[in-house]
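What follows is a short report on a single structure.
All protein chains but one are shown in place.
When the chains are written out, they are named A, B and C in that same order, and each has its own residue count from 1.
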Amino acid sequence: MNLAVGVIGAGIMGTEHARILCEDTPGARLAAICDADESRARAAGRGQSQVFSDPHALIFSDKVDAVVIAAPDSTHKELALACIEAGKPVLCEKPLAVTAAEAIEVVEAEVAKGRKLVQVGYMRRFDPPYVDMRRVRESGGIGDPVILHNVHRNAVVPEWFTGAMSVTNAFVHEIDISRWLLGAEMISAQAHCGVGGDPLLVTMETDRGEIVSTEVFMNCRYGYHVHAQLVGRDGTIETAVPITTLTNASGRHEFGFPDNWVPRFRTAYANQMKAWVAAAAGGRASDGANAWDGYVTTSIAEQVVAALEMQSRVRLSLMTRPSFYD
Amino acid sequence: MNLAVGVIGAGIMGTEHARILCEDTPGARLAAICDADESRARAAGRGQSQVFSDPHALIFSDKVDAVVIAAPDSTHKELALACIEAGKPVLCEKPLAVTAAEAIEVVEAEVAKGRKLVQVGYMRRFDPPYVDMRRVRESGGIGDPVILHNVHRNAVVPEWFTGAMSVTNAFVHEIDISRWLLGAEMISAQAHCGVGGDPLLVTMETDRGEIVSTEVFMNCRYGYHVHAQLVGRDGTIETAVPITTLTNASGRHEFGFPDNWVPRFRTAYANQMKAWVAAAAGGRASDGANAWDGYVTTSIAEQVVAALEMQSRVRLSLMTRPSFYD
Amino acid sequence: MNLAVGVIGAGIMGTEHARILCEDTPGARLAAICDADESRARAAGRGQSQVFSDPHALIFSDKVDAVVIAAPDSTHKELALACIEAGKPVLCEKPLAVTAAEAIEVVEAEVAKGRKLVQVGYMRRFDPPYVDMRRVRESGGIGDPVILHNVHRNAVVPEWFTGAMSVTNAFVHEIDISRWLLGAEMISAQAHCGVGGDPLLVTMETDRGEIVSTEVFMNCRYGYHVHAQLVGRDGTIETAVPITTLTNASGRHEFGFPDNWVPRFRTAYANQMKAWVAAAAGGRASDGANAWDGYVTTSIAEQVVAALEMQSRVRLSLMTRPSFYD
Partner (left out) sequence: MNLAVGVIGAGIMGTEHARILCEDTPGARLAAICDADESRARAAGRGQSQVFSDPHALIFSDKVDAVVIAAPDSTHKELALACIEAGKPVLCEKPLAVTAAEAIEVVEAEVAKGRKLVQVGYMRRFDPPYVDMRRVRESGGIGDPVILHNVHRNAVVPEWFTGAMSVTNAFVHEIDISRWLLGAEMISAQAHCGVGGDPLLVTMETDRGEIVSTEVFMNCRYGYHVHAQLVGRDGTIETAVPITTLTNASGRHEFGFPDNWVPRFRTAYANQMKAWVAAAAGGRASDGANAWDGYVTTSIAEQVVAALEMQSRVRLSLMTRPSFYD
């Protein structure tokens, strides 16, 4: 029997998750979809799912086995808490919550419930390049890691999107993937602010002494380009831009960048959904980012935003990790 | 309601098709599997499908809506004819038949039936690099094509595999994809035989005067490497080796080749199945290689084998295409 | 004491050779320059060399130790013969002569003189990528060679330049470099003519059974692009486009091709001159292409032009090599 999934939010990501459920995820079906704009919900629902306008009705519907949250960030915490209350597995788009304090509420609710129900949609953990890098790191193929260089470049954003927004919206992916790639925790951070507040260069250190250096550039203009190179004692491994063809034209040898994160991470999103559906159907906790990871990332981002104004390194502080997440 | 698919053959490709149906193909389910070796069939069937030892029983079972043929080449014709008789859509692994004469039998049966039921598993037509090349060619992005360079390199094969076998087993893919990429028909062929019969270099010309040059090297040792570059009047487009990461190690910057065709064409096989299932479920003819394409490829391969001994160009001859395939 | 070099011809290549002698060749000086257009000769002579209008006067001048011929092709034979008569080392731009019969005259004159005085300017033998390929082939690094793929693409030429001209002007480089890379002689050739006579695809076989496949495309439009891949039993080695930088711009990752052969082969021309000057100054025969190589290339080109009209493979014939060249 296919897992009945309800999707909350029919914007870009909600529609994409609905499409993935229908086209790329055997074992699941799009049972319900919810959006304040019902016509938008109906379009994303593809005529095969129940349409809701109240997300709580969807969450508590007995026609829904598991929930995807793709509603505005400010609603994530409340909706995730409802899913925990309903005892239903939830894949919550990042961030888990807009403040560390809110994220702690979700962590504490999950611990109280005693079941790992929450996965946060840090989809890069399912992206083949990053999966390959982590596998090589774990196998010792490049020796002990010493530096991780991340580059996060976006073609163009509205003016209000830089500064703090580039940390809470874009840099959060780099926090999560760096922790996951290295299997280590960040203990300090420092931000250098480029001319006009974009780009940023953030340097973090891990509890094992590795250095994580990340450029976040929201208006690089030339395209959407995410890159990571992990430097180990014996060699390096880096992500390749996923391309299918190369051309010679107009004096140049070239390949194109994806336009934005949707094509770049299409496989990652599909793999994430497959893994989450399989875990949910099997009554297991997924192996994606959990509520604790969601809290840590939001908390570090919050502290990096505070550090943006400062001239020196900030020691990062986190709540004590509940043994539930060991 | 999901399409009930029966798979005939539980060898490497049959097992892989079964896996794809279960893991990667929403809208279908693995309803039945058949192999002379029933334990092998059961393993590939994943406990969710009926096991047959008689392929005709599977084909005519009313629990089966559509059939995948992955049995030995010599059985393809007979099984495809049975599927046509049963009026069921069939995805037949290449080749359609082992001789042109046999392939004609299938074409004629399909024409007589009056329904396009047969798709031949030339999966490259669903491989993103080739799809991208064809799209660019059709859009005029590189101007009119003038040369297509194909390279087909396999790491290592048994001794009996070279010569004629490298044409009928490997080169057939190059015939099919060249016809499809160019949207043209081959009219002549000439083969140069390397030292010891491996590699071969085959040069074909199309009915529009384009040149198709193909290296087939079954024992290149360094890995599995399929490459194509299409040269047009205004530029070129070529396939990229699909990679996820790049490494610096031991004095070198490098990436790895896939071990064989299964990882190289994983996405192509999955996309092929999705398209075939969608067409079969919708009662439409699929847009993969049809019976006519299967006949043409087998026939050209047969003529190239004959040309291997000769010193000169061979003019290719084909039966007249039934208007059914216009 | 620096070698006194006289350059005949002050066109593009003569001027470039004069520049190389002045800027890149310690041990030589530009002593004399000759052109029917004296003002052009003076400009290329940089105020430091005697200007001639009669090439024979330059050749026999006692102020000139060695001669570079960069005059029109039709004069090469006669000027090379004069250099042999004068007993002076000569670096003759390719081709050695416009017909095989003329080239034989030069070979016979050199044999009669009993000194290897002639080097033909097939500069690719001094190009780092080709030098590297040959070194790897000789060291056994890729096993025995089986196929050599050459691509010779030029951005654009006048209409009269295609067909026979693309053989005698462009393809000659591929003949020479293929013989040199493989250390083998060509025994057969066959030409496929693309739509409108451009591109050509020429397939040759060597006396050891290796296959040499060459695309010559004089109007590829996208840039000047020369490429070679040597396929051996254990691996392949290919030329890299010599680049200094890579850019990300306007949605693409890219590098540029050189505009024409001058920047592409700048290092090759400089290395060729250095090696020739050192040999001439030392009274040794140079290790570039000699008169025999010049004859072979012109003769094969002549036979390939004849084969352009034919549908079948042509067995190549050459005069018997004088033992002088053993």
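Criterion: a contact is a pair of C-beta atoms (placed from the backbone, for glycine too) under 8 Å apart; a residue touches a chain by one contact, two chains touch by 3 or more.
These figures come from a predicted structure and were not determined experimentally.
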Residue, one of A:N2, A:T75, A:T99 or A:S213, that touches the chain absent here: A:S213
Given C:S39, C:T247 or C:S312, the one touching the chain that is not displayed: C:T247
Interface residues of subunit B (partner: the chain not displayed): 222-223, 225, 241, 248-257, 259
Residues belonging to subunit A that touch the chain removed from view: 143-144, 146-147, 149, 190, 192, 194-195, 199, 201, 203, 205, 208-211, 213, 215, 217, 219-222, 231, 233-236, 311-313
Touch list for subunit C against the chain that is not drawn: 22-26, 128-129, 131-133, 136, 141-142, 234-240, 242-250, 255, 274
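Note that only the chains that are shown with their structure count from here on.
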Centrality ranking, top chain (CA atoms only): B
Distance from the mean Cα position of subunit C to that of subunit A, given in whole angstrom: 58
Between subunit B and subunit A, distance of the C-alpha-averaged centres to the nearest whole Å: 38
Shared interface positions of subunit C, touching two or more other chains: 222
